[in-house]
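Left out: one protein chain. Kept in place: all the others.
For chain A:
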Amino acid sequence: MGLGRAFAGALIFAVPVLMTMEAWALGFHLHPLRLALLLAVTVPMLVLLHKYGGFRQTMVLRDRIADAFVAILVAAVAAAAVLLIFGIVNGEMPLREVIGKIAVQVVPGSLGASLARAQLGPSPLEQEEVPEPAYAGELFLMVVGALFLSVNIAPTEEVVLIAYKMNPWQEIGLVVVTLALMHAFVYEFEFRGTHNPEPGAGFLSIFFRYAIVGYVLVMLVNLYILWTFGRTDGAGLSETLSAVVVLSFPGALGAAVARLIL
């Protein structure tokens, strides 16, 4: 049951990347060491994420580590299967390219596999056991939420194209809109699953400690993702910043609804 759900989650969340041309190309032009680092970072992130929800009820660190690796394996198998069926990956390709193509899919896939329980499973009964995240935990969930959407969009050519088309004033406008949306999504619209962390806390307090801190974290995550995918190579400061601001729009939305989807 849990494994089936994990496969379903991996498929659902990796499908946008699985069907993106630029993601296939990443398989051969991504720097192998950057790819290795991305995979290495994924493991502790999943371990930490399983504290707040995984595909089975696990509270012990050892189980969470095991679950993280299961999520990665499930994601890799699901990605390999789909790419084989699509004919994107075949036996005649150099191993390096095949591994690259599948590895790019592992981040969204393993996140999906891990979130499958929270998203698709019957969670209300188990909710009692899941620890309520503290401030650092909330920020961590925001980072994962950002990664979740960013990793799907970052490989596409559109991110850089939009960045080239925008002038600095439009970028400032985007930053302001993103911040406003982030704050509104989390604390004004009162979606299911969101909560006011401290009843009675004022607008400014929440805005500064969640929206602004969250947004800066989202920007850092996106800078890392863009670097991993080679989008910052040879780019000047303005262009890099511009791409980060563009990618932070979906990233921030992901961060804002992190409590909903995670």
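We adopt the following convention: contacts are C-beta pairs under 8 Å (C-beta built on N, C-alpha and C of every residue); 3 or more make two chains touch, one makes a residue touch a chain; residues count from 1.
By definition in this document, contacts and distances are computed from a predicted model.
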Quiz item: The hidden chain: which UniProt name fits, "TIGR02588 family protein", "Methylaspartate mutase", "Aspartate carbamoyltransferase" or "2-oxoglutarate ferredoxin oxidoreductase subunit alpha"?
Solution: "TIGR02588 family protein"
Quiz item: Which listed residue, A:29, A:96 or A:165, touches the chain dropped from view?
Solution: A:165
Quiz item: Taking the full complex into account, what residues of chain A touch the chain not shown?
Solution: 128, 131-132, 134-135, 139, 160-161, 163-165, 167-169, 171-172, 175, 195, 197-199, 201, 205, 208-209, 212-213, 215-217, 219, 234-239, 241, 245
